[in-house]
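Data block below; observations after.
Only one protein chain is missing from this complex, and each of the others stays in its spot.
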Amino acid sequence: MRLARLWLGIVVALALLAPWLAQNGPRDPVASALAAPARGLPFGADALGRDFLARMLVGTRLSLGLAGLAAAIAIGAGGAAGFAGAMLGSTADRLWLWTTNVLLSIPSLLLAMLLVAAWGPGIPAVVAAVGIGGAPVFSRVTRTVVLQLLGAGYVAAARAAGGGRLWTSLRHVLPNALPQLAPLAGTQFGWAFLGTTTLTFLGLAGDPALPEWGAMLNAGRVTLVSAPRLVLIPALAICLTILSVHALTAPSEIENTAR
Amino acid sequence: MAGLLSQGLTSSEQAEQLRRRLGYDLPLFQQYLHYLGRLLRGDLGVSLYSGQPVSELIGAALPSTIALAGASLLIAIPLGALLGGVAGWGSLPTFRRLAGTLASLFTSLPVSATGVIGLLILGRLAGSDPPSSQTGLWLPAAVLGSAASGPFARAVQAGLQSTRRSPFILAARARGLRQNGRLIWHAARPTLPAIASLLAVEAAFLFAGTVVTETVFSRPGLGRTLVRSILQGDFPIAQAIVGLAALIYVATQVIADGLARSADPRLRERT
Partner (left out) sequence: MIEFEPLPGGLFAAYAHPLKPNTLMVLPRLFRRSVLFIPVLVVACSSRDPSLGTLGYGLTLAPTGIDPHLNASVELGIPLSSVYDTLVYRDSETNGFVPGLATEWEVSPDGLSYTFFLREDVRFHDGEQFDAEAVRANLEYTLDPEHASQKAASMLGPLLEIEVLDPYTVALHLEVPFSPLLDSLSQVYLGMASPKSLTTWGPGDYQFHQVGTGPYRFVEYLQDDHLTLQRNPDYAWGPEIYSSRTAQIETITFRFFEDVATRAPALESGAVDIIGELPANEVERIAQLPDLEVQQIPIPGQPLQFMFNTELAPTDDVRVRQALVLGVDRAAIVSTVFGGYSPVASGPLAGDLFAISEEAAFPEYDPLAARELLGQAGWGGGTGLELRLVVPNWGSNPEVGQLVAAAWEQLGAAVTLEVAAGFGPLSQARGEGNYHAIGMNSFGTDPDLLRPFFASDGFFNWSGYHDPRFDQLLTEGTLESQSAQRSSIYSDLAERVREQWLILPIREYVNLVGVNRRVEGLRFSPQGWFPYLIDLHLRP
């Protein structure tokens, strides 16, 4: 637990401080290809002679940032859809049900890939696709929570006291829904991180020089044998980050599944 | 129909003509209906580049992917059952926690990273021999299989935990049934529906996982075909592969549902 917080703390701090910490630009060749780690180049150089530490540092920003954006999309779109489905009555609810079921019939990673196929490779496509891929699950949970709350006594009482429907929901349901949904945001981030790093690993981000951990992991495969650090470092970074996120969010997840 | 794009498009007018010819300018809904119609006839379309039927292209790539998915499943199910069993029923709390942690680990770690680490470890163990050349099928299957075992293990664990303390089990133990396989089987039966539906999730997981695993281990298969079709913009191929995955996913869910109902009579009465 503590380790998880420590690692995430480090990673977030590095993300914020990256531009000042990196001695070289992530795209500038500064040494010969695959130069071994040395003074001034703690992680050595990659296959194009770029400072690998600088790329990892900038990668912190990119990897966390892209995942965060995707998670925000999933939470925003999913939450809004679930809320609307629960609130707006049977037609909207049935539409929501139908849409969600269609989207859920495809594994989320493949759904994301299909969306990238339709929009063409690129960073915006990857982020949007992962976000939309994660939205159905979140919208389902939102809807469940909201429905539960709507059934609670005090909401009916507030309505009986004369409050309008929408106003009642915003005042009573929303504040009570948020604490239940908040822990799931962490899980969403975990899945979003997995999604974005996987899609960039597959080369769907469009920019071959992108200093993002998943893309760097892919680029390092060519020199797997001659320069294993170029894959080992991004792999470890990705694993530790995902593990930390899951360690911090898993307990609440188990609670929710047990219900 | 010969490869439309094999000569490349040299102007945006040509691109517009192509769009119209392929029906891409129709409203999405209509396109979807057309697609469904062709699908029912078994026509998955043709590659935009070579004009070769998508069904042939997918058919060529399918065996390698099936081999990987099958081998991974053969690893995932026993491994997941083992981990879940220990986590849910093991007598020593240390083992329970260890198994549970392992299951969590397997679920959350991406195959891209674990696969690469697996290759590196194998390289170290094998000495000077380059790792990626000698893995055959077993290393990718082990990596993907262990990743897929995670959710399965968690479901088994949850199921066993909830039934372990249930009255009928306590009664059975009181009657003298010792903690052994038969008891566990009786405990596990009510959880089988949940586990069966998890198998459907496994199928989905494996489909997505094979895409990445094939890339990591340089294996041919649907994963490579899918990624290539996305990068090139050869949409019919991408559409068909994802559609096939969705079909299999839904089919496994239906089968799992059926299995669940036959295993647990309580479910049969519900609609």
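Here the chain labels run A and B in written order, and each chain numbers its own residues starting at 1.
As a working rule, a residue touches a chain if its C-beta (ideal position, glycine included) is under 8 Å from a C-beta of that chain, and two chains touch if they have at least 3 such contacts.
In this text the structure is predicted, and so the values were computed from the model without any measurement.
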Interface partners of the hidden chain - shown chains only, full complex considered:
A, B
Among B:Gly45, B:Gly84, B:Gly100 or B:Pro236, which one touches the chain that has been omitted from the display?
B:Gly84
Full-complex contact with the absent chain, from B:Leu44, B:Ala69, B:Leu120 or B:Ala141:
B:Ala141
Residue positions on chain A contacting the omitted chain are 27-29, 32-34, 47-49, 206-209, 218, 221-226
Positions on chain B where the hidden chain makes contact
1-3, 5-12, 14-15, 47-52, 56-57, 60-61, 67, 71, 74-75, 77-78, 81-82, 84-86, 89-92, 95, 130, 132-139, 141-142, 156, 160, 179-181, 184-185, 188, 215, 218, 220, 224-225, 228, 231-233
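Basically, only the chains that are shown with their structure count from here on.
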Taking each chain's centre as the mean of its CA atoms, chain A sits from chain B at a distance in Å of 21
Chain B to chain A touching residues, read off their complex
104-105, 107-110, 112-114, 116-117, 119-120, 123, 130-132, 158, 162, 204-205, 207-208, 211-212, 215-216, 226-227, 229-231, 233, 235, 238-239, 242, 245-246, 249-250
Seen from chain A, its contact residues with chain B in the complex are 105-111, 113-114, 116-118, 120-121, 190, 194, 197-198, 201-204, 214, 217-218, 220-221, 224-225, 228, 231-232, 234-236, 238-239, 242-243, 245-246, 250, 254, 257-258
